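If you scroll down you'll find the structure; I have some questions about it.
The other protein chains are all here in position, but one chain of the complex has been omitted.
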Amino acid sequence: MIAKDGFLGRFLREFAGNRTATVAAVVVLLIALLAIFAPLVAPQDPYDLANLVLRDARRPPGYVGTTGTLHLLGTDSQGRDLLSAILYGLRISLEMGLLAGTIAFSIGAVVGTSAAYLGGRFEALIMRIVDLQLSFPAILLAFVIAALLGQGAWQLVMALVFAQYAYFARTAHGAASAERHKDYVEAALSTPLSARRVVLRHILPNTLPPLIVVATVQVASAIALEATLSFLGVGLPPTEPSLGMLIANGFQYLLSGRYWISIYPGLALIVLIVSINLVGDQVRDQLNPRLKR
Amino acid sequence: MTQPLLEVSGLKTHFPTAAGIARAVDGVSFTLGRGEVLGLVGESGSGKSVTGFSLIGLVDAPGRIVEGSVHYGGRDLVGLSTAALRRIRGKEIAMVFQDPMMTLNPVLSIATQMRLAIEAHERVSKAAARARSVEVLARVGIPAPESRLDAYPHQFSGGMRQRVAIAIALLHRPKIIIADEPTTALDVSIQAQILAEMKALVDEIGMAMIWISHDLATVSSIADRIDVMYAGRIVEAGPVGAVLRSPRHPYTQGLLESLPSRTVPGEELRQIPGTTPSLTNLPNGCAFAPRCPRADTKCQVMPVESAAAERTWRCHHPETQRSAA
Partner (left out) sequence: MLGFVIQRLWQAMIVILAMSVLVFCGVFAVGNPIDVLISPDATQDIRAQVIAQYGLDQPLWRQYFTFFGRMLQGDFGESFVYNMPVTQLILSRLPATLELVLFAVVGASLLGIPLGMYAGYRHDAPAAKIIMGLSILGFSVPSFWIGLVLIMTFAVQLGWLPAGGRGTTASLFGIEWSFLTIDGLRHMLLPAINLALFKLAMMIRLARAGTREIMLTDTIRFARAAGLSEGTVLVRHVLRLIAIPLVTIFGLELGSTLAFAVVTETIFSWPGLGKLIIDSITSLDRPVMVAYLMLVALLFVMINFFVDLAYALLDPRLRRARA
């Protein structure tokens, strides 16, 4: 336990050494808090139809609505306060990204590790499939699956998981098979120690660092993918407007100069994704032994 | 005495690191005469390779030469512009490295790599470059050079690869060649061959050579003079025969005693106790003192250089008689 704390402490101290990454981490944390407490922070409940006044629709930033509320970032096509819609949208986007990321992580880790552990035909077959899948762009896979499954939160998560698990599987397989063929694991497997113990105690822990690195990147890309799919109209249903949906809704007004409906949710999305990627970059550099000097 | 070909004085090359300034080279002075072979000896981390790189301005950033001078051909190479240095590299002073597998570019043919080296200093036709390459390859002992010219590095054996690297260094008949452990990565039998050939080439062309090595045995068979480096300084220098016969500095002595050939079969190999000190945290006095059998309180002050009969040493307690070994 002490050793683990020591590692964590060292890790955090090194992380704090990179100012950009630290700022990014704080931003991610802040956005997460804003998203969680959206109902408390948001000036308006964007889904309470009683709050919506059609006369206030598509008003520019700073507009004071008929009910006296200030719309800091303007309103959308239905008279919703854009700031509130963005906060709620962030919540949905984060939810989808984390949910898909976690499931893809678990499936990928299990598939990759067991392929490396079992070896033989099973390994060859599984990794062939994974490689084949990886040669197709994630966006295309997700798009086809999402389109075939239809709109809905779970359908979307499934599409994202399907598009992303392969990255985790490949990474887990790489790390696990490197470990699997090390002498100490071969030795442990030849003793009466249970195989499960070897996998849990030796192989799995060694696959974690690279998987965590992949996870940060993949959560960010899941959020971007979700937004893209929702933008294309095959993602979430209109009842759950994520950031992508907000951007899509504003698209038609963009050409008439009402930029804010699309641009502000987009900015929120970018700040979130860039921050996660910056954190991910730093984590990768810290966990990559090759870059250590 | 005539003017030396190369005169290095007070050279200091430092590397700023997170742990402080690493004094890789910390006040090195030596001279190299025409046609002379100088052996630069020391353990890894003693600063001998960095000394070699410093001479032609190839110190990796963030390291830099902070003090000293390198006089060659009436100029101080320290502080020379990059362009001027470039004109000297390969043409006047060439360099050969340890592992030919790492130095030759694996994706370019030998012909291309040699042509690039020629074109770095001269404008020649492709045919002329080829002819010259073939000639130099033949000279370093590559059989059938005409047919081997278009091969790639991986198609050569280790010894042949090093010959190719040496050929590239010899293309412009440089005045000085710096050889940084050129035989260390090779098989023992090949080592001897390359060593003999280098010696012959140096005599034939009349170049001077700085032979950098951790291996006293190879140095003793090729060098005229020897400089022993420890922690960024030269601790002992002199003609190779004299130094090896009666080393003054305890470190040189330790190196000699740890040679396998000096050990009676069946006896344990002798080693210098301890390890090389960290370059960021050198002791105030003699850097070798913590490992030295003769060290005392006097050694906490840096010893000055003593000199006698072409020899110099830096020690408060030099050995005056021939060591027992």
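Going by the order they are written in, the chains are A and B; count residues from 1 in each one.
Please note the rule applied: contacts are C-beta pairs under 8 Å (C-beta built on N, C-alpha and C of every residue); 3 or more make two chains touch, one makes a residue touch a chain.
Computed from a prediction, not measured in an experiment: that's the story for all the values here.
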Residue in contact with the excluded chain [from B:A19, B:L58, B:A128 or B:A144]: B:L58
Sole contact to the chain not displayed, among B:F15, B:F30, B:Y72 or B:F97: B:F97
Hidden-chain contact residue, picked from the options A:A25, A:L99 or A:I247: A:I247
Chain not shown: contacting residue from A:L29, A:A187 or A:I270: A:I270
Identified contact with the non-displayed chain, of B:P106, B:P143 or B:P265: B:P106
Residue numbers in chain B that touch the chain omitted from display: 53, 56, 58, 60, 82, 86-91, 94-95, 97-99, 102-109, 112, 116-117, 119-121, 152, 154-155, 165, 168-169, 171-172
Touch list for chain A against the chain that is not drawn: 132, 135-137, 139-140, 143-144, 147-149, 220, 224, 227-228, 231-234, 247, 251, 254-255, 257, 259, 262-263, 266, 269-270, 273-274, 277-278, 281
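Keep this in mind: only the chains that are shown with their structure count from here on.
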Separation of mean Cα positions, chain B and chain A [Å, integer]: 54
